[in-house]
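Shown here: the complex without one of its protein chains, the others still in place.
Now for subunit A:
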Amino acid sequence: MLFAGHEPARANNVVSSSPSAPPRQHTSRPIVTGTSVLGIKYKDGVMLAADTLASYGSLAMFKDVQRISKTGSYTLVGASGEMSDYHAILRKLEGLERDNLNANDGFEHSPVEIYSYLRAVMYQARNKFNPLWNSLVVGGYKDGKAFLGSVDLRGTAYEDDVIATGFGAHLALPIMRAKWHADIDEGEARALLEDCLRVLFYRDCRALDMVVLSKATADGTLVSDPYKIETDWSSASFVVPKAGEDGDGGW
């Protein structure tokens, strides 16, 4: 029986003493997933990019999903992996924001603190053998310092100048590392991220050409509206069917 104000436990986490009740179930695989999130530090701050697709297995199911969000005044959080788990994480971050608002003491969590908090949240869930199935990218800018870090579903956390999750770790990261330098400006950073997104769209079958770009700078955080990136399919390997076989050149 549910009482008013009594929140039901997470359905798959219910411990029941009744022998007829189904056994305790944990998340053992993601269902609706987002693919890569990219992040780089640049001269004026941090830039994050991701496409807007949420796949249901190999089906491109939801094509207008925001995978990068603002939290507080200084921080951006992007996620690949299970989208419902990402929404649960966002709800926790909203709670954090609300607590700061209620305290009304002028304090807000810095990007590093949000990164550290998410690390603790992800690690605690994994210790319950019920991980939040995401790779998160945290970017932010506060007190003249840019921050970029990543946390995965096991609570493994690291900071770097360039970060890519999911397929991007294989396809985009080498490009980003080759082209990145410490005083890269906003235009170059944006071009680099769009190049990477393009490569991902060409080669990652769970990616989309609808993308969102976001940045955290001294002026605060900004998340763009979704827009389509230019693609060029005139490349011989796209035009000429593979190995001379008939077909669309796909695999």
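In this text, a residue touches a chain if its C-beta (ideal position, glycine included) is under 8 Å from a C-beta of that chain, and two chains touch if they have at least 3 such contacts; residues count from 1.
Definition applied: contacts and distances are computed from a predicted model.
Per UniProt, the protein behind the absent chain is "Proteasome subunit alpha type"; the candidates were "Proteasome subunit alpha type", "Major facilitator superfamily domain-containing protein 1 isoform X1", "Replication factor C subunit 3" or "Ubiquinone biosynthesis O-methyltransferase, mitochondrial". The chain that is not drawn here is touched, among residues A:Pro23, A:Gly106 or A:Gly144, by A:Gly106. Touch with the chain omitted from the figure is made, among A:Ala21, A:Leu101, A:Ala120 or A:Val240, by A:Ala120. Mapped onto subunit A, the footprint of the missing chain covers residues 103, 105-107, 109-110, 112-113, 115-117, 120.
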